[in-house]
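As you look at this complex, bear in mind that one protein chain is not there, while each of the others sits in place.
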């Protein structure tokens, strides 16, 4: 794999990198990303490239850590940097979903109980409207395991992208989530409120009463995330 | 809608604005308001006007963000500022309830499970005495939806105010709460302890035993919130 | 009530006041005390006097706020300071229990569900050994209510002390707790771990299996709280 052979998508506006770094820190600050997990964006000038941090805890990621990859997840210019083993989640999601420009892989804590029980994770709050159709659960054994439940190659990444289909979120059994969106702001919103909706649904389930989920005609996909992005970024970057 | 045609209620004591800003930050700090949600007060000199931030995350609101509206939620002097889409919740609550001088709209996290199950949210703690008669649940479909479950016009705002009736709190199904009070201090108190009482009641319910709710003659509406306001404000404003 | 007629127990070592202030802030920092609640100690030189802050949120209490009371909860030298309405909890606990030198009244959040259901709050963790015999629940209606569930006079305070008996903790139905101990360090320990044990027991109950509680011969009352007091105080006072 001669990574010098892969041409770059070109220089990226520092403001865009800045938002990618912020996304990583926001999700760490809110407990959606733990010491692992990662956020990527599609290269703004070349849809066949994506941008992702070198292997580093999300709370510590900064602009200099961002690397460029092709959709097979080969690095454009590795320069000896250690890479996330699971970057194939990102590459294959970008390949399968031309509408997607940002991907989050998390171990979102309250999603795990849903992933191992088959309890459907559907929206009960309008802020989690994106979960109106629930979230499919990826079973890695169906494609074959390599290192535990980790997604470590393109075949597994492709199978995960297939389970994701045209949904915004897929659960990974015993592992976490993959969350996709048209932009980084909505990817962060979706990753955050997947966790919040999971917490709320667990409480609602405990009452043992029928639950009114968000109906398809009630789902609302906000065009802009101005207000929330301003505060999330301000709070995450001041630390 | 020529908003220059709407006369202002007049200048407002900066100390009053300061408390409105504090209310917003207190509720953000305590997790009752997320990146959205809003707090308003009735104009102290003109009961036909109210004061509410421009569209901005509650944790970031400051004095310069406060705008003035009439009870139809037309801005007195917009000056190009972006407004909360859901300000009609406030205008119609002030119109329907002459006794109310402060309104909170939140996505209070633990209220959602109650709003989608019909599990009654009644006071089990004397600090949440205001919930002694429970909280009615607003179903926006009864009046018709426009943008998901959002309250985006006066008709919906009026229907919500009707559901609220003479209660201090109404739940909005799959969405959140509207909380009203005679003053900003008690509005903050009620918004905070609606969340706390919801958390406590969920635990109490899990025991599967009969629950002793606060009885009508035990409900206690404190006249002053001096102690709590002092600490809430001090902690929220130091950040 | 001529409070100038009540002689003081005499000056108190500032280090003792400092620990009383720390106790208040520790319990506020750990969420056991909210914007109300209070901690007192018996006067080190006169067992007929006790020391308690003027009415002020626990997180803000400092040495200058400490007042002196007799066991009927009359102030020794009020000087116009506003007093806690519920100070009778303290006075009557000190009167009924010569072995007690520190009292906490809290609205400890997870205690409320136990107080309104009759679910017994007994120790499942050895750190909460003091709850080995459970905690009696005080029903204020048995003595008569004045202001909601608040303890506002000596008669109610006395009835509460009677329910407490020789236990370290009593729950107050729909209200909170009273916690007593031979010294301020253990009072803080007990108030903290009453909350922790309540949280743990709620989880244990959810499994629907028989629970092994701490047995009487397993209960362990530490003589010294050196390690915990050092860290609790350091963390609470640095803010």
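In order of appearance the chains are A, B and C, and numbering begins at 1 in each one.
Keep this in mind: contacts are C-beta pairs under 8 Å (C-beta built on N, C-alpha and C of every residue); 3 or more make two chains touch, one makes a residue touch a chain.
Note that this is a predicted model, so its numbers are computed, not measured.
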Absent chain's touching partners (shown only) are A, C
Out of C:17, C:60, C:83 or C:204, which touches the unshown chain? C:204
Touch with the missing chain holds, among A:92, A:110, A:177 or A:197, for A:110
On subunit C, where is the contact patch with the chain that was removed from view? 123-127, 129, 196, 199-201, 203-204, 206-207, 209-214, 217-220, 226-228, 230-232, 234-235
Determine and list the subunit A residues touching the chain excluded from the picture. 34-36, 55-60, 82, 107, 109-110, 112-113, 116-119, 141, 145, 147-150, 173-175, 202, 205-206
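Assume only the chains that are shown with their structure count from here on.
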Name the shape of the chain contact graph, picking from line, ring, star, complete and other. line
Rounded to a multiple of 5 degrees, the Cα superposition angle from subunit A to subunit B is 90
Return the distance between the CA-based centres of subunit A and subunit B, expressed in whole Å. 33
Where the CA atoms of subunit A average out and where those of subunit C average out, how many Å apart are those spots? 47
Hunt down the residues of subunit B that sit against at least two other chains at once, touch-wise. 206
